[in-house]
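In what follows, a single structure is set out as structure tokens and then discussed.
Note that this complex is displayed minus one protein chain, with the remaining chains in position.
Presenting chain A:
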Amino acid sequence: MNKLKYERPYIKKLTAGAMNKFGSLSGSQPFKFIDNVPVKSLVEAYGSPLFVISEKHIRRNYRAAYRAFSTRYPKVQFAWSYKTNYLNAVCNIFHQEGSWAEVVSGFEYQKALGNGVPGNKIIFNGPGKSKKDLLLAVENDSLIHIDHLEELGLLLPLCEGLDYQPKVAIRVNMDTGVYPLWDRFGFNYENGEAWRAILKIVNSGKLKLTGLHCHIGTYIQTTAAYGVAASKMAALAIKCNTELKQHIEYLDLGGGFPSTNTLKGAYLPGTDTMPTIDDFAEEITGTLIRAGFENDDLPLLILESGRLLIDDAGYLLGTVLANKRLSDGKLATIVDIGVNILFTSFWYDHQVSPADDYSPTVENTVIYGPLCMNIDVIRESVNLPLLKSGDHIVIHKVGAYNMTQWMQFIALRPAIVLIDEQEQVHLIKAAETLEHIETNEYIPEHLK
């Protein structure tokens, strides 16, 4: 006789009051496949936890975003933000699509060179460039975005004896009506600091000011801020043209566009509240076109979007380790995914889906990771079906920042696989081992 399907007994107190407008469970079906590859087979082959990246998603996101800008503006260039995800396989997808590289350290610069990006298609941002980094960038004819005067001071002596002028831009910070104002990076627009920096560069005669750069913040949820930024950048570029006869070839508006993750504390889900990339594109390009550039000599528009292009292309698969009741009777589910590999769980209420069949009964639970640390909380409160140990879960929209900001802490970091457009699975980073961690550790003789 076939036995009946089992579900653990569960009772729920009925409370009178307002109905829950958000429903009871996000997703009515188990999430069993990523690009038609079974979640179960991925975990069996590569272990749990496991990061999975969809090449199809990345290319789709890139093309949609590029189309949003290029159909509204004649000259558009994307530069892939390495810090968002600098796995070589991921970077190369963006480079194949036409992206330049946007790097913020010598380490990232080397990665971009290693990925075959020509030096003149590497944008070097960030406040921490060393003399050695700058020299490499000068030699490779890269676009150096100067963050502060100390950096200019480092750069100028490197230009001695050169028969060409290295190409530079300055990073400009400004009030765009959003909080916080990112004035720690670059030179301020409103107080004239940016203009003074421009004068220093132009008057040095050693550098070629080719562009202006800004990056107004992160996860910006209003398009109006980009309109303000574009307007101020355009005004500065026009001033360079008219007062200094310095032609500004490009305006780099940076990134900061949101994905559709739901920020912690948000009342409505991100999918319902975030502007689309078309909304941002309309605001930016419309402002630039109306800005009054002479003879329609519009500058190249560079964008360094990261999160928007990759967040929803990344998944994190995990396994339920245990269920337990907290002192107040609330259910706690412990999974093998910790905050050390899911850094973004501090920012977002990530969507969590069961990967196995389940019954309609749901229970509110807190999801803890496996670390012996009180802060290891993946979701404080989420309605999930009655999971049991060994069940698999899928955490959505984890493609940005997690695979660069993850920490080796208590546990080792897991493998990462890429599902290509033909739905073939490729290991693109092997799981960490003890040998990886200890390879550059040394024990003094007297402690052996």
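By definition in this document, a residue touches a chain if its C-beta (ideal position, glycine included) is under 8 Å from a C-beta of that chain, and two chains touch if they have at least 3 such contacts; residues count from 1.
Everything below uses one rule, namely that contacts and distances are computed from a predicted model.
S.K.: Looking at UniProt, which of "Putative tricarboxylic transport membrane protein", "Urea-binding protein", "Carbohydrate ABC transporter permease" or "Coenzyme PQQ synthesis protein D (PqqD)" names the chain that isn't shown?
M.R.: Answer from the UniProt record of the missing subunit chain: "Coenzyme PQQ synthesis protein D (PqqD)".
S.K.: From the list A:161, A:180, A:292 or A:329, pick the residue that touches the absent chain.
M.R.: Hidden-chain contact among the options goes to A:329.
S.K.: Touch as defined at the start, partner being the missing chain; which of A:6, A:164 or A:442 qualifies?
M.R.: From the options A:6, A:164 or A:442, the contact with the absent chain belongs to A:6.
S.K.: Can you work out which residue in A:260, A:361, A:383 or A:404 touches the chain that's missing from view?
M.R.: Of the candidates A:260, A:361, A:383 or A:404, A:361 is in touch with the missing chain.
S.K.: If the hidden chain were put back, which residues of chain A would touch it?
M.R.: 3-14, 323, 325, 328-329, 359, 361, 386, 388
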